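Quick one: the structure is below, and I'll ask about it shortly.
Note that one protein chain of the assembly has been removed; the remaining protein chains are unaltered in position.
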């Protein structure tokens, strides 16, 4: 079985690193995995959209996909972008700190996480993507938060080493949020695979 | 009728200017005329080969021609080059100051002119091409030496104005040489046309 | 003898990107970062009492959040700008 | 007390392009242009009596016509070259 | 009892507000703490002060700052990376009575385009070049340029620029000042209010030199790039003060007498 | 009774003869009175003196002087117009223990290739660049370059270079001396025996700087181009003395202490 | 004859450019382009235009961009290596819809492909004219300036070494441009109007123009413009003897003058040979080539390269008749596009051989 995750945000929100960490974590748990990052040519403030395709078998699809099991929006600018890829029965995860308008999508399950707020409280204002990933991975069982932290260590470039502790904290804060607010989450990533 | 003239020399001998003057003079005498200059990419010491095609009617041939009525060599390096274009019954004019080996070509009439020597005596060591042209035009009646001098004035670029008197002298010295040594020359350029 | 400078600023917090440059340059420390986020995802400065209208914040702000500066004592520079 | 310098040159006139630079630099004016042309079409220098072997002509000749210089008094520069 | 802010404003004078005719200072997509917007504002303020926005053609370089061009209220040509001075030459030669400026980055002007800058300066082209020097190719993600300081870490010099391997950064304002066609050359910066005020004066002198047909005028403006410098936004100005301005000295390197007198 | 020449030679010492190992000084196709062959001879003499012809790679520029390259007795790469310093960079980085030199003209290095020269100098590339400056693109028929003197007539400035239109010529040796990666920069000339002797010393110092790994070394050599200058061959040296060396001052602009001491 | 002027190809182009009101020219010396530089310098000086002795090809072409963007007529020229250095700008000048004339003073014909499709990045085309006489060089130069303005797009003239060094009699003709519109896109300072932007992303537009499309959509403009130009720019060709020709020789530019002459000689011998001479290399004269392919038994393409226009011929006839390539890279020692292949005896022999092999029933 395959799971597709699309995460959108603006430059500086760390969406690319967060989703690469997700892919690495999935690989560490022996899933097939593919990651693709699309950004509009500039690093500054533009939209970033990253795709992770993962599965229990080898993957056939190319890395730009029409719809995804889980779409995530970190920033109001990217709501329309990722919403277009949401799939009935799938998940739409929003960073409610910045996306304050209520989101509704026919047949799609919306999950609200005040990710930037939580990150801000940790004095890691740009750590929202990590918080959100920590939370949704904990909730859905997509991959373990421990593997996310391992992925973080693997992928953080040398010139950013000092961010490792605070991003670890962000994953853990997401994890904690999910344990409190998204316990017994009904959309388990690998439910079918496990069956 | 058409007359083709090919003149070969090395860079610095003034072959290009001399033949352009010839073309201009012919035009002034209402001949159809075409001029083409080929040099090996550099100005320095390489071979230069210039072609003048002229006639009483409009010209059809392209400006690179397989054979010519009159071929001229100003320098030993270009003897084989222009000799290849000589035509039986035609003329082969050589600058004997520099071309000291005797030249013989089956059926071709060789005309010997010590052009560089004459120019040198005028303290115009690089004026050999003008001397030669003055002489052969006078001998063959191809074009009048007066028109050559007019062409010289027309074509000398502003940065070379001071060369006009000495090149005029060179034409005249050629003219004088022909009157003395090539009087009653049997190969008249326009003999047939006049007929 | 110059009077004490009293001033204030017009500040558009919705376009602030939270760089804190204004905070650092304010000579009298009357700017302080919010805990809240603006709609584009950043914390922003809040003006406390005691602003002198010295313009430092407006000069440095890369996002042009400070749209006007007011002060009781006009200066040469102010004249130059208007 | 230095002896009077006496010298001569080896000169390949067949490759000379008649630029006359050697003529101009010879301090004792013992080079003079020919009336004749060499086989490549140029006049060339002729060495008259009185050469001091000072090398000036060899230094300046762009066509390397001067292939060797001889003199009775070797100098520092000569040592340097050999 | 303290006044409300609105009450206070009534009693006070507006001593400063954003220029609006020459630059439309709205929102932009630059990173937080980027120094390039300040440089644009300064240039815009002087254009406004001189009232020349309708008589000016900007030739734009390619870099992060290109995103700020939409703010400029003047005719513009988007030039290719490094080529703005050549395009500006064509414009100014056809329209000698218009003001012509280029705005370029260090990647654009010093790395890719140094030949264009040197030759325009040598030719004494009568236009003004503004170099925004942040020591990196910001736009492509933060790579070394020909002005990256020794020891400075970038995406392509993760261990820091090593003089042995990468050589020494180019001091563009000093270099161009050497050329005889250059009328005015100076280096300012935007890392502090004082530096900004001083830089604005340089921008004015450069445009006055152009107005007076004195030849090539050039202002290098040091700008912060916290993103490319792997730094917090608030650390960047101090870093610039402590290190960058020590190598890239602020000041004027060539001032035409006429302009000096007028200023 | 005067001696025959052969008798005289027997009594005298051979004090000078053409170098033969590093340069094969045969006939060449340059114009009469051209200054470029002398520059080649000087470079060859120092190569021979240092005995490095088998350990040297020449990167050749494109100009009239390219025709002289056949005389050089060393490995060579023919680079494109203006690009020799970049090619030399690739070579020297791969073979740091070989000597690497470029020989380029003013059209090649100053007009087309100034960016390459500036960046190599800034990077302190440890090779030696020889610029043969005759103020014209000789090879193409005598057109203005970025070093043509004001007032000088060329095929593309028939009225003479006009500072108002064409700007001011670039003093390359001085400009490159500004860059911190430059170890040695000097300007010599070949218009007189004295100048030639002095220039040879510069060539030696530059190659010694390379030998000692001191960084970028540069010698600009002024050469006569009677053809491009529309002049008699014998007028050119005096013209150079009277005008060209007045603007392009002969001398050293940067000398590393180590080399100065050794010289 | 005497009435006509005796001038060479470069002078013809330069004087025509001046007559067309060209006000700016920038170039860098390189043979055989240098002579055109000298002529342009003189011609523009006479009419108060500007000639820039640019310090490199890259600078030259970008200067021309700036000058042309102001609404003035501008011209650039170079050859081989020089053109390779200009492709970056030339590619984007198509995208920016900059009208200018480019003279490619070629050596041989190895740049047919880049002279039609461009050598740079992205999709673009040049309207491309190839004169074969000094007279035509003058006429096509006038046409080039007109067409560039009319379609607001770059136009290339394919000249070459032989043309620039051929002196022949010619005359300058009047040219009617009265249907051209005012240049409401000139970048000349925003006095009294909304500022304009000239950009390689979008051509010229007004600041704040809300019809601005997203970059993604803008990219398709290139496809649309190419299709539009291909349909609307008249493609020109000279044809001869197509009625009864069994073999049709196709050749362009100065070289075609040799091919045409050779065909004439062979017809005198009674061979049924015709010719097509594309005058526009792009848009390619498909009609004439198809017409030739309908009647002839075979086509033979003569060009001084390894086979470039032959692809356009093959793409036009798509297998209807055999298309023989009878050209080769020019082999003269200067590399300037002369040499054995164009010498009349060799060329005639090559065409004769092709004709005779064709007649042998296969």
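We just call them A, B, C, D, E, F and G in the order they show up, numbering each chain from 1.
One rule holds in what follows: contacts are C-beta pairs under 8 Å (C-beta built on N, C-alpha and C of every residue); 3 or more make two chains touch, one makes a residue touch a chain.
Since the structure is predicted, the reported quantities are computational estimates derived from the model, not experimental observations.
K.L.:
Just to verify: which one of A:3, A:20 or A:187 makes contact with the chain not shown?
P.N.:
A:20
K.L.:
Quick one: say which of G:55, G:139 or G:332 touches the chain that got left out.
P.N.:
G:332
K.L.:
Of the listed residues G:33, G:110 or G:166, which contacts the missing chain in the full complex?
P.N.:
From the options G:33, G:110 or G:166, the contact with the absent chain belongs to G:110.
K.L.:
Which residue numbers on chain G touch the omitted chain?
P.N.:
58, 79-81, 83-85, 87-88, 91-92, 110-111, 113-114, 117-123, 214-217, 219-220, 222-223, 226, 305-306, 311, 314-315, 318-320, 328-335, 339-340
K.L.:
Tell me which stretches of chain A touch the chain missing from the display.
P.N.:
Answer for chain A: residues 20, 23-24, 27-28, 30-41, 59-66 touch the chain left out.
K.L.:
Touching residues of chain E against the unshown chain: what are they?
P.N.:
80-82, 107, 110-112, 114, 137, 140-141, 143-146, 155-158, 166
Operating definition for what follows: only the chains that are shown with their structure count from here on.
K.L.:
Weigh D-F against A-E on C-beta contact pairs and write down the one with more.
P.N.:
Higher C-beta contact count between the two pairs: D-F.
K.L.:
What is the distance, in whole Å, between the centres of chain D and chain G, each centre taken as the mean of its C-alpha atoms?
P.N.:
Each chain's C-alpha centroid was found; their separation is 55 Å.
K.L.:
Find every residue in chain A that makes contact with two or more other chains and list them.
P.N.:
Nothing qualifies.
K.L.:
Which positions in chain C are in touch with at least two other chains?
P.N.:
Residues 18, 42 of chain C each touch two or more of the other chains.
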